[in-house]
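The complex appears here without one of its protein chains, the remainder shown in place.
We call the chains A and B, going by the order they appear; numbering starts again at 1 in every chain.
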Amino acid sequence: MRRKVIFNNKVLPYVLVAPQLAITLVFFFWPAGQAVYMSVLQQDAFGESVRFAGLANFAYVLADPDYVKALWRTAYFSVAVTALSLVPALVLAVMADRVIRGGTVYKTIVIVPYAIAPAVAGVLWLFLFNPSVGVIAYGLRAAGVPWNPTLEGAHAMILVIIAASWKHVSYAFLFFLAGLQAIPRSLLEAAAIDGASEARRFWAIVFPLLSPTTFFLLVVGVVYAFFDTFGLIHAVTAGGPAKATEILVYKVYYDGVHALDLGGSSAQSVILMAIVIALTAIQFRYIERKVHY
Amino acid sequence: MARVALVGIRKAFGEVPVIHGVDCEIADREFVAVLGPSGCGKSTLLRIIAGLERPTAGEVVIDGRRVNDVEPKDRNIAMVFQNYALYPHMTAYDNMAYGLRIRGMDRAQIAGRVTRAADTLALGGLLLRTPRHLSGGQRQRVAMGRAIVREPQVFLFDEPLSNLDATLRVQMRIELKKLHMSLGATSIFVTHDQVEAMTLGDRLLVMHAGRVEQVGRPLEVYGRPATAFVAGFIGSPAMNLLDGRVDAGAVALAGGVRVALPPGAAAERGRSVVLGIRPEHLAPVTDGGRPDVTLAVELVEALGADTVVHGRLGDGAPALTARLPGHLRVTTGQRLALAITGPVHLFDAASGLRLERGP
Partner (left out) sequence: MATVDALAARGAVGTPGRRRGRTDWLPHVVIWVGMLVTAFPLYLIFVASTLTPQEIAQAPMPLVPGDRLVENYSKALVTGATGRYLSPPVGRMMLNSLLMALVITFGKIVVSVLSAYAVVFFAFRLRMVFFWMIFITLMLPVEVRILPTYKVVSDLGLINSFTGLTLPLMASATATLLFRQFFLTIPDELVEAAKMDGAGPMRFFRDVVLPLSRTNIAALFVILFIYGWNQYLWPLLITTSNSMDTIVIGIKKMIGTGDALTDWHTVMATTMLAILPPVVVVVLMQRAFIRGLVETEK
């Protein structure tokens, strides 16, 4: 809504938006368009023979068992990461909300992982879980677990899930805390006077009032797991062992850059785009009242 | 200083007409109060004069110059906004100096003007504070200072006192009046508060639903309202407006009550009219006098200086409010015999226009 007093210049606004417009057109829309275009073509790696393939690439990709596995793997990965980061974040936020003293110190420490790159977080946990030198790996083996993420797909998956979740807890924590602090104390006091127990108060009042935040974080968590973890996967497992940790975004990269399957990679890109658009649309539909235009 | 003329001003926002044709001439050095309820178009009118809105039709003439196509900054005017519109991050000094700086005035001259304005407004030690550290009244004075330093031809005020608390408002009203007396600038002051308008205005421009209902000196507007709307808007408690019908030299109201037609009224028999009597123009009948109306008292407001009495003129008769001297003791249920001690006004029921024989 622009119920706003404005300036009357006709040319100036175009000058002001020109930089963002230019960059967006050249580096966003044009490539996105290209991705869509390339996804309906089949060409060899040297771009010599090109032919229109319609939806063949898509059909091929969706029928490819590797792709379908990657799809499920990504879903599993994102559910795990989201759950493993949101639940502790909520618990920490609830506790942090109660403690008045030392709150800043606590917040400062818990925020740190936000500042760490996913790839670096990955390297960190890779080191701790490294079968040869890792401290945690040592503990696991001492407890009788045959820990080996370089050979065991499941172990590798656990490793990346832990690393990705650890890093994301900070972000979720900050939002949950803000959400909690926005709940009027008077509501909780009234409930206390009415005789509601603490657990009751939490589930009947706090949790429902947090639902916009929770929903928001769910969507963000899934987007994070889908896309921002690329660096982590690339640095820690390169999708291995034997594709055990190859999530969709990594597959797009690998198929395009290493396997040189341009058509397939583009088709995968387009499918990913569709998923993101759907997720973002859901998010804004739900939180629509907050979006003004 | 300058004259301002509004010729046939109309304004519509899209399909919605907001101002239906305003013509007015404001003399040099005159203080005109534009008075009306919310939504009557008075602020829009002010903004059109300022140049912040363009009229859909009509002309704005300032000092003989047609300024429809002139930018606000070039119209030689200054405006004081309802919420003061002070730049939050600048000191009071900078707020006042900003416009002058943009015009390229040199530092010394700016300093001169600002300090002079600050002295006039008693802002002495506050110039280095930011708005956050100023009270409502102080901010308002800074806003006025910003207008004063421009030394404009016309001052425009958009309900500047509305956001102040009651006592402060009274104080500032008096300050403003004194300021006008000393500066003598042509001023157009928009307000919904009729007391402000009556105090400050040399003339009042009463607006309602986008139209000018009356223009005149305060006492004129008070004493001879041109329409039923103006009659009901000016004066507190509001004038009693009673529906009735003209009949044999009197107005017949509901419940069998009759009031004699005022002299000079031009209304034929059978016409539906609205009769107006101000509450302060009713007094208890002195001994031996014949009452003009009898009031069955339902509610009494004992305010000390006045006693405001609400009641009915009889069963099925209209309600009436009377403002009586404070020392009188009145009880509910009492029947008061009242005489009408001031002019009775007559308005056409359909058009609201004053019904009066021409001079």
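Observations, loosely collected:
By definition in this document, contacts are C-beta pairs under 8 Å (C-beta built on N, C-alpha and C of every residue); 3 or more make two chains touch, one makes a residue touch a chain.
Just so it is clear, the structure is predicted and the values come from calculations on it, not from any experiment.
For the chain left out of this panel, the touching residue among A:Y106, A:F215 or A:Y286 is A:Y106. The set of chain B residues touching the chain not shown comprises 50, 52, 71-73, 77-79, 81-89, 98-99, 102-103, 146.
Contact between chain A and the unshown chain involves residues 2, 4-7, 9-10, 12-14, 16-17, 19-21, 23-24, 26-35, 38, 88, 91-92, 95-100, 104, 106-120, 123-128, 130, 132-135, 137-139, 150, 166, 169-170, 174-175, 178, 185-186, 188-189, 191-192, 198, 201, 216, 220, 227, 230-231, 234-236, 238, 249, 252-253, 256-257, 262, 265-266, 269, 272-273, 276-277, 280, 287, 290, 292-293.
Simple rule for what comes next: only the chains that are shown with their structure count from here on.
Chain A and chain B have CA centres that are 61 Å apart.
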